[in-house]
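Handing you a structure now.
The complex is shown incomplete by one protein chain, all other protein chains being positioned as in the whole.
Per-chain residue numbering starts at 1, and chain names A, B and C are given in the order in which the chains are listed.
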Amino acid sequence: MAEAEFTAAAFNRFLKEGKLMAARCRGCDSLALPPRSLCPNCHGSDMEWTPLKGTGRLAAFSCIAVGSTRMVQEGYDRTNLYCSAVVDLDEGVRVSAQLLGVEANRPETIRVGTPLKADYLDQDEEGKEAALAFRPQG
Amino acid sequence: MAEAEFTAAAFNRFLKEGKLMAARCRGCDSLALPPRSLCPNCHGSDMEWTPLKGTGRLAAFSCIAVGSTRMVQEGYDRTNLYCSAVVDLDEGVRVSAQLLGVEANRPETIRVGTPLKADYLDQDEEGKEAALAFRPQG
Amino acid sequence: MLSGKRRLGRGIAVVGAGMSRFGAFKDKASRDLFVDAFVDMQKSVDKGLDITDIQSIFVGNFSSDLFEGQGHLAPMMAEWVGLNPCPATRVEDACASGGVALRQGVLAIASGLYDVVLVGGVEKMTNLPTERVTDALAAASDVLYEASAGFTFPGLYAAMATAYMDKYGLGTEPFMHVAIKNHKNGGLNPKAQFNTSLKDLLEARKVRARDRGQPVPEWKTEMDFLNDPAANPLVAWPMRLFDCSPITDGAACLLLVAEEIAGNFTDRPLRLIGSGQGSDSSLLTRPDITTIGSARVAARQAYEMAGVASSDIKIAEVHDCFTIAELIATEDLGFFAPGEGAKAALEGRTARDGERPINTSGGLKSKGHPVGASGVGQVVEIWHQMRGEAGDRQLRDRDINLALAHNVGGTGNTCVVHIFERR
Partner (left out) sequence: MLSGKRRLGRGIAVVGAGMSRFGAFKDKASRDLFVDAFVDMQKSVDKGLDITDIQSIFVGNFSSDLFEGQGHLAPMMAEWVGLNPCPATRVEDACASGGVALRQGVLAIASGLYDVVLVGGVEKMTNLPTERVTDALAAASDVLYEASAGFTFPGLYAAMATAYMDKYGLGTEPFMHVAIKNHKNGGLNPKAQFNTSLKDLLEARKVRARDRGQPVPEWKTEMDFLNDPAANPLVAWPMRLFDCSPITDGAACLLLVAEEIAGNFTDRPLRLIGSGQGSDSSLLTRPDITTIGSARVAARQAYEMAGVASSDIKIAEVHDCFTIAELIATEDLGFFAPGEGAKAALEGRTARDGERPINTSGGLKSKGHPVGASGVGQVVEIWHQMRGEAGDRQLRDRDINLALAHNVGGTGNTCVVHIFERR
């Protein structure tokens, strides 16, 4: 079966189906996230899509008061902060995502290392791109 | 008297007053249009503002069917063309401006070399930038 | 002012060249196009390329900022092809970004600091609606004094065309001949955005009309087709749709090395023997807009460095963003006298079987014009033609030992010229 191209467009279509997918090198078994068609480890071009569990730990974050236009449109502002995060996935690759289920207005309560699991936003909304988010586990 | 800075902002403020102004080098008498604070001829920095008569000839033009966003907003389109021109001013410098008083929908009727005179658009409209235009003389 | 007689500190060779397909690719971002071009380049290296040999990368790109909202493209292109932590530098001179990136690669190797440099160009343009592409391209003019007069980018070249027509007493026929020729060439180029001649295009449209039961147009020749406002609407008088290069996604890559190590990569390198670059003021302040001063400066430098004359050049890829631009280019490069470029086009002297084939690739007009990639893509065509690997469009009736690439930015605010030799 022909693989979908290793583009952000394909990555986002998988998110829309509730799947967090990476590219895997058939040559050396390395994972690439963001997905790409050349292996970042062995430079080979024999990649395939592979699902990730969607679990990991918080590597870094910021609670953002002066947001991007898109996030401001979603209602965030200086009194209603949102948290963006870098997540260490259990498979050994990293991903950026919004962090939900934390007190973004009280950033000093958020701990690097917190176990997280993936959530998929706007999965069911027509015409809207799916967004990846994470939440604390348990 | 201190000269206004030789910026597009100042050039446009003069247009708003119905004046087409260039920078003149006090050292070598060269004109600079667009205005600037370094003489394009002798590289000196002793410039002053000087008025131009606003008369000249059509050097080149285009009647534009697929316009810029701003011109489309002003109502121009594939069936209502506008004409943009490069004008040789009598003082020996050139300027770009919209060309009015010609049949923009019949570009083959417009002749390079046509004598032109300046017109100042939106001079009286509050809050709107003045725009330079030219029309055939007489 | 720089004497053109200056020589580079080291000889430079092109040992690999490749490109993505040019066209509209909905799902692909610039990074994906760049990977396509890189892989194609890698395959072209006769003795193979270990990518860890690459020491630096220069990327030509006009404005991924405006087209994709993505800046800082160079390290990202390096990331996507696996080249971090190589120095990665984006170079921008509007539509000449690719050619100027090539020139930076040349200077970088000549400096002694590097032996192996990747030169790339990329542009992803089809994300935006046409109106916004029009605005983005106008950013290559003077927005305070040219765009402010309503000039679009096609409008500025169209103004050059009116001055040219007036000076030499011409109509629009010469422009149409350029379009016909370049589409004919592009019809032989499988990577071209318009991989079809105008003859085939108009026949296909007639068939389609017939199949759909619509009135069948009465075009007999390409000129009939181009003179039909329904088929070839005005964009900016006197430039019509088929006078304008399309909106294109695409990327191209070259592998540049110090000449003394070229043999590690191929026994058939191209030697880069001439490089020139010039700048000019915005269109509105130039005394004569029927010629591009920066191109004349760049050509003189390149010829002098190479020690060749314009008459020695066998083929040239020139910057035909609009058909008028190709006519002016062939004059600025010294192939034809001022005003004679139009005549040469009418007489077929720049066709594939003419005395001086211009844009055998199809040119920007038919191959496509992913702005920042175009200057690099020109050299990909030269690579194929000089090595006898241009497939259906290979010129077989002459020894292509000298070729030239001419890449213009804006309305001529930048021009860069390179000359290649194959021994």
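One rule holds for everything that comes next: a contact is a pair of C-beta atoms (placed from the backbone, for glycine too) under 8 Å apart; a residue touches a chain by one contact, two chains touch by 3 or more.
Quantities reported herein were computed from a predicted structural model and do not represent experimental measurements.
Taking every chain of the complex into account, the chain not shown here touches A, B, C.
Of the listed residues C:18, C:278 or C:362, the one in contact with the hidden chain in the full complex is C:278. The chain that is not drawn here is touched, among residues C:44, C:63, C:126 or C:152, by C:63. The chain not shown here touches subunit B at positions 5-10, 36-40, 43, 45. Where subunit A meets the missing chain, the touching residues are 8, 33-34, 59-72, 78, 81-82, 84-86, 93-98, 107, 111-113, 131-132.
Contacts to the hidden chain, counted on subunit C, fall at residues 1-2, 6-10, 29, 52, 55-57, 62-63, 65-66, 68-76, 78-79, 83-94, 100, 103-104, 106-108, 110-114, 135-136, 139-144, 277-282, 285, 293-294, 297, 409-410, 413-414, 416.
FYI, only the chains that are shown with their structure count from here on.
Contact counts per chain pair peak at B-C.
Here the spacing of subunit A and subunit C, counted between their Cα centres, is 39 Å.
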